[in-house]
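Below is the structure I would like to discuss, written out as structure tokens.
Complex shown without one protein chain; remaining protein chains in place.
Up next, subunit A:
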Amino acid sequence: MRLKRTVTAAAVALSLLATSVACSKSDDAKGDGQIDVWIAFTDYRLDWAKQRADEFHQKHPKYTVNIQGYDSYEVLFDAVTGAVQKGSPPSIVQYFEAATQDARDAVDKDGQPLFVSVEKAINGRADVLGEPVVLNDVVDAARNYYTVNGEFTSMPWNTSTTLFYANKNLATKAKVDKVPQTWAEIKEACGKIMKLADHPKHCVSWPNHGWFPEQAVAEQGGLIADNDNGRSARAKKLNLTSPELLNFVKFQKGLYDSGDYYYSGKQNDWDGPKNAFAAQEVAFLMTSAGDATAIVKDGQTGGFGVDVARMPYNGDVPYAGNLIGGATLWLTAGQEKGKEDASLAFMQFLNNPTNAASWHKTTGYVPITKAAGAQLETEGWYKDHPYAKVATEQLALTNGSPAATGVLLGSFVSIRAVVTQAIEDVLVSGADPDKRFAEAQLAAQKLLDDYNSLYGG
């Protein structure tokens, strides 16, 4: 009896082993037609990408595109690190804009660059595997951001910018007849709105995220780092004590101290301000253009109209431009030619006018190519959704200077954390902006120095 049981157990174990070996073999057997694409979305945006992958497979039956979604960019980077150490990185990786310097410095396990420039890989071709190249048609703001040393290194995909949202009903009631365009106008409008008998708890809100001060500095034409914001050479020296940055911090502190600005109390909290706007606890909201569709819908549900306008700027200095946000697709180096071309072809397919227009309608990200914008125009999309055009128009206002293009920094995520912490201390703990940002400058500069000591040659 006991012998029988032992034999059965051994047989089961063996068959399990055999199956798993067979399975792993069959994975390998699928071979070179597999294009692995790793992105940091797990919601409807992942579904959208998977549908495009299926369509690509139908057009090019030789290749199967496997889209793998990850919870966040950090988790995605960890997965890429693991895959690189195993020697099997995916073909295409999505990195967010603040990690551009990281992607440029990323190496494989032999110390060779992990990614290859998309422009170089395309090498002037007009189409790859029959997919027309759209890289050259990308809107200027995104092209400038991801172009370094004259080379367009990656294929932009989801791109947004910061916009300003106004509650039409509250504005009308307070006789604010036009959406504030400058910081001074925000103060003025808030003064009127907070005088209403049934005024909202606060007047305006935006997330405490590094992106917003960066936008404000760009608008005023200020630089965050040396070497033309890290664009003519690697950034070595940060500047977090510039008048441009402190102007914005003091403006925000003024609004907070007067009770006009609502701080949700958490750093990098995108939902808090948005929910406050939806609940009509604030009259104005500043946040990503990617949320435009959702916010307009919130207004319809809550019974109020929403005006979508460009991000307000400092009216006392000339306007230079606004930055993009979002993410871009990087091409892994060292793939064999056929696979590399298939990866390039998929990047072009994903952003062709039809798909880019569909992506814009699904998510609210800006139409990434001019052709996609033109197609939306002819379709009459903007007639029904006028707010959808504001982001594109805002990005077109840029003067193209390094300040308005945005900074490239190593350890950018940690540096942003230093900035948001300093802003929180200024708002909540009443720290003096000049003193607090002098401290932040030291801490952030150390992060950049540490980063450059690892990657800066």
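Everything that follows uses one rule, which is that a contact is a pair of C-beta atoms (placed from the backbone, for glycine too) under 8 Å apart; a residue touches a chain by one contact, two chains touch by 3 or more; residues count from 1.
The rule we apply is simple: contacts and distances are computed from a predicted model.
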Protein that the absent chain corresponds to, by UniProt name, given "sn-glycerol-3-phosphate transport system permease protein UgpA", "Iron complex outermembrane receptor protein", "DsbE family thiol:disulfide interchange protein" or "6-bladed beta-propeller": "sn-glycerol-3-phosphate transport system permease protein UgpA"
Contact residue for the chain not shown (choose from A:Gln34, A:Thr64, A:Gln181 or A:Asn275): A:Asn275
Residue of A:Gln85, A:Thr172 or A:Asn399 touching the missing chain in the full complex: A:Gln85
Identified contact with the non-displayed chain, of A:Glu55, A:Asp140, A:Glu377 or A:Glu424: A:Glu424
Footprint left on subunit A by the chain that the document does not show: 74, 77-78, 80-81, 84-85, 102, 105-107, 201, 262-269, 275-276, 279, 281, 411, 413-414, 417, 421, 424-425, 427-429, 447, 450-451, 453-455
